[in-house]
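This report refers to the structure that appears directly beneath it.
Just one protein chain is left out here, and the rest sit where they should.
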Amino acid sequence: MDVDLSEDQEFFRETTRKFLETEIPVENVRQLADNPAGFDRDWWRRGCEMGWTSMLVPEEHGGGSLEGEGLLDLVIVAEEMGRLITPGPLLATNVVALAVTERGTEDQKKELLPGIVSGDVLATWALNESGGRWHPESLELEARPVEGGFSLRGTKEPVEAAGHVDQILVTARTENGLTQFLVPSDADGMTITPMESLDLVRRYGSIQFDDVFVPASSVLGEVGQAEDDVERQLQVAIALQLAETVGTVDRIFEVTLEWMFDRHSFGRPLASYQALKHRFADMKLYHEANQAAATAVARAVQHHDEEASLKASSAKSYVGDHATFVLQECVQMHGGLGVTWEYDLHLYLRRATTNQVQYGTPDDHRERIAQLIGMDEESQ
Amino acid sequence: MDVDLSEDQEFFRETTRKFLETEIPVENVRQLADNPAGFDRDWWRRGCEMGWTSMLVPEEHGGGSLEGEGLLDLVIVAEEMGRLITPGPLLATNVVALAVTERGTEDQKKELLPGIVSGDVLATWALNESGGRWHPESLELEARPVEGGFSLRGTKEPVEAAGHVDQILVTARTENGLTQFLVPSDADGMTITPMESLDLVRRYGSIQFDDVFVPASSVLGEVGQAEDDVERQLQVAIALQLAETVGTVDRIFEVTLEWMFDRHSFGRPLASYQALKHRFADMKLYHEANQAAATAVARAVQHHDEEASLKASSAKSYVGDHATFVLQECVQMHGGLGVTWEYDLHLYLRRATTNQVQYGTPDDHRERIAQLIGMDEESQ
Amino acid sequence: MTESNQSMETPEEFQLRARAWLADNMPRRPEGQGHLRNFDRCRELQKLLHEGGFAGVCFPAEYGGLGLTLEHQQALDEETMSYDMPLALNIPTFGIIGATLVEFGTHEQKQRYLPPMIRGEEIWVQFLSEPSSGSDLASLTMRATRDGDSFLLNGSKIWSSGAQSADYGICVARSNWDVPKHDGITVFIVKIKQPGIVVEEIVDTFGGTEFCQEFFDDVRISMDDVVGEVDAGWTVVRGLLAHERNSMGNASPLTSGLELAPTDHVVSDIVDIARTTGMASDPKTRQLVGENYALRFVQSETTNRISSGMARGQFPPTAGALLRLMGARAAVRRSDVALAIAGSGAAAWHEGDPAGNAGSRFVGRQAAEIGGGTTEMQRNIISERMLQMPRELAADRGIPFNEVRHNAATTQKSKK
Partner (left out) sequence: MTESNQSMETPEEFQLRARAWLADNMPRRPEGQGHLRNFDRCRELQKLLHEGGFAGVCFPAEYGGLGLTLEHQQALDEETMSYDMPLALNIPTFGIIGATLVEFGTHEQKQRYLPPMIRGEEIWVQFLSEPSSGSDLASLTMRATRDGDSFLLNGSKIWSSGAQSADYGICVARSNWDVPKHDGITVFIVKIKQPGIVVEEIVDTFGGTEFCQEFFDDVRISMDDVVGEVDAGWTVVRGLLAHERNSMGNASPLTSGLELAPTDHVVSDIVDIARTTGMASDPKTRQLVGENYALRFVQSETTNRISSGMARGQFPPTAGALLRLMGARAAVRRSDVALAIAGSGAAAWHEGDPAGNAGSRFVGRQAAEIGGGTTEMQRNIISERMLQMPRELAADRGIPFNEVRHNAATTQKSKK
């Protein structure tokens, strides 16, 4: 958690936590494993009343945030959701909300934003392509200009909540460069296939585009000019993902710390064993470092820091490795109980692992840092 | 140490250890830091009387080993030398002895082997080229056919003991493939420049070949057919290097274990602190694993195991990382003393680190394993 | 196990005979099969071996074994590597419980229990861990109450591997609460399928059910089924744990066939993921593949070194802890490597994609560091028993068990 929250933000955090603890404790998340979408739309609407999808949207379209710095409010929700491994397309929908807010025409904003804010419209971002491609340079889905618009051809996967949303923001390649389209999920020529997923309630699908026609009015931003927009969306996605991951660790660290005091071995609490104490010291450090990194990224993205991408990749690679490390250590401290299905720990590890590898693996982001700091230019 | 030594080998090990402890304790190694060669030729000849250069040489040329498995005897010497970070071109000279023994003409054997065995002739292998190239495929030094022989052009570096040996085995590229040459160190057109080195007594140099003429009679093995020979030499080099590295850790592990019992903190010996005990358990495991790997490679190379290269690369990459890991842990256990010049530990770390990065880094060898197990063939 | 004698078949002769018999009678090991957990199949395979005269090589002849030497067993092992062997019976049935009965059982117990074990008719399980006692096994609270000529057992056991398929169990219980923890323990032989014992499967994070929890309610045990002395069962447990370490390190002489551990498939698995994710030419991926290969090689050579050193007395029996630690750490690293190569595919995949299980392997990876004794316990054993470092303070040493501090109520988890 950010050590520098305002009083309003603190209050919002507490309200959000209470809402989630009451509405969707982890037992309910387990039950939702059998729900095809992994979440319930009515419940989602109630969450939206608390502002889950309004933070990045301007007031004239029904949005609004606490301090005028919506992302810094939104990461509070993401972190609390991580603490209870809550389902729901928080990241996916908000990235689309941001993209429409920042780059949409007035018509696009009017059409989409109120519904997103109320929770009636769900949206997701179709960025990834098979083989772990997420980096803008590697995308191949093709948008060919045709009469009155474009024709999309290719496959996007994994796409979060594909099959359970209403609007899909598709990042495609035209001959002029990257271009983004807002495509309704029932567009002709689109086939959505559910994929298997590690997380019990976060669903992914594969979307195949067989010459899907999209009108010119569906272009978000400018044709061929979407590179910066995609970058910005990635930054926001990573900021939210980091906050959620930090939340998962925060909860499990608490639980495990308590366990260390309660559980006795050879007449002594586990917390008295120096080998475990020292590992806990490292875990504490990594968790603080993760939080520091996640907070710094949220601020940098909120403030359009020119190094925001570099910071996002730095945090993404560090937190990706260290969050799961801490969780695995927590499993180990629990012994056999930690690897049972009935105990909740693996659910947290599933979420954190999913976050680790979506929107780029730690290795991917380390490579990206090398690019961003200019290793290429002078070396070739 | 191999857990399966014969009685003769055990005796040989003890004799070697006593010889080294008496003749060249670590204080003497420190003094040799100021010697340009890092070792004394007279001392080297006395070592040769103990068989340091005879193990890989057949009896008719003055050689001989204990059990008829010379490499398994020789790694005993290498390991003992590691325990006292002894100087001297044991690896370099023996690789040349092996190459001449296995691939030399009768004339070459007669000319070189008796001198190597007696210690009068020192030799080294010029394999490496700048930029960390050691892999046969990456070598560039060119041997161009000329009247009566070849002309060598290019640079070899780092070459162990360059400038302090009599004969240099040069691995070069001809248009027909890899070819090796035995070149006297005073050949015309060769410039040897000393390099800086991490190890206090193991010297390296850069050898520049400016159209160095070498007669056809200096070819070792067949023109263009040296690939297998180089592979074999690498295997032997790695087997000896691994044994030496294991020896460095063996000695330091002993010393540090003793330190753990002697040194008290808060009225308790360091050995009573569980956090340190658990780290020692890992160190013990890694050291046993290193020894197991090193032993297995020596046997595989001795017995011309068809997987010898794969085993050598496996052990080289594992031991490279884990030997220095254990030594660094030993430094840490010593506290401030461990990072002082006057304490010997850093001398061992210098040797083990040098071994880690010469003849391929751990990463290089992991890549090589991928090649050897056929990752390329089916993936492209 | 027995002295070699002049009339005994040599290991070489035995090996040749085994080679011929196996070729004619045993099925081949299925491709890529690491660890067979099908107990019915194992019963059949063991029966087959017994009929062929190749079961229980090192078990005493008077109790249904062949009474041959370790060299015979090793000779047989070399031959059986490519055959489908009843590996699931090795641990705990043969390697741990068989060995323990040989060491501590009465003549009558050996007569009764070893022959059917060797024939593959009776499978065993260990009832050691309890919900509230993890690494500190001796803090167990399963209650053994003397009732006339027998004992009544009450309590719960957990992490018993394969209990749902087993016939008999070795159960460790507390028979005296007024003495320090090690001094009031008794070991019992328990028939599993009887009223009063309920076996429940535990679902692990992979969705697997290797482990069970059992609930004992007034289970009556005859005095004939006490192993060792009443209240002095800790001696038996220590022996049993030593056999366990041996077995886990592939160093037990009593097993039927060798585990292919670390198995070849741990290399091919990783290569498969690399290929299907299109990463086979990615340099970092290739280094991970190389690392994984190297790890398998080193693990296997370390097993050779330690096992053969233990056999010769160059390593103490506790050296098995090194192998457990190595195996656990290697398994963990392997799951990290698989995840790194699988990347995004570990979180979302199409059915059948080999990257798909990299995620759940990673999520469940700590099982390797927990099952069979945590790596923390192995590190204690290595540092304290192999390196002779001072033991950890046991705050319960010498204190009557009923006065020792136990877990806080919140962690007293039990299923019922």
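Labels A, B and C are assigned to the chains in the order they are written; within every chain, residues are numbered from 1.
The rule is short, and it goes like this: a contact is a pair of C-beta atoms (placed from the backbone, for glycine too) under 8 Å apart; a residue touches a chain by one contact, two chains touch by 3 or more.
Note that this is a predicted model, so its numbers are computed, not measured.
Asker: Under the definition given at the start, what are the shown partners of the omitted chain?
Answerer: It touches the following shown chains in the full complex: A, B, C.
Asker: Tell me which residue among A:F181, A:F209, A:F280 or A:F325 touches the hidden chain in the full complex.
Answerer: In the complete complex, the chain left out is touched by residue A:F280.
Asker: Touching the absent chain in the whole complex: find that residue among A:T93, A:S218, A:T248 or A:S313.
Answerer: Of the candidates A:T93, A:S218, A:T248 or A:S313, A:S313 is in touch with the missing chain.
Asker: Touching the absent chain: which residues on chain B qualify?
Answerer: 128, 131-132, 134, 157-158, 193, 195-199, 204, 206, 258-259, 261-268, 273, 275-276, 324, 328, 331-332, 335-342, 346, 349-350, 353-354, 357-358, 361, 363-364
Asker: For chain A, enumerate the residues touching the unshown chain of the complex.
Answerer: Against the left-out chain, chain A lists 3-4, 257, 260-261, 268-269, 271-272, 274, 277-278, 280-282, 284-285, 288-289, 291-293, 295-296, 310-311, 313-315, 317-318, 363, 365-370, 373, 375-376, 378-380.
Asker: Please give every residue of chain C in contact with the chain that is not shown.
Answerer: 282-284, 287, 393
Operating definition for what follows: only the chains that are shown with their structure count from here on.
Asker: Between chain A and chain B, tell me the centre distance in angstrom, where each centre is the average of that chain's C-alpha atoms.
Answerer: 51
Asker: On chain A, where are the residues touching two or more other chains?
Answerer: Each of 273, 275 in chain A touches at least two other chains.
Asker: Tell me, which residues of chain C touch at least two other chains?
Answerer: Each of 376, 379, 392 in chain C touches at least two other chains.
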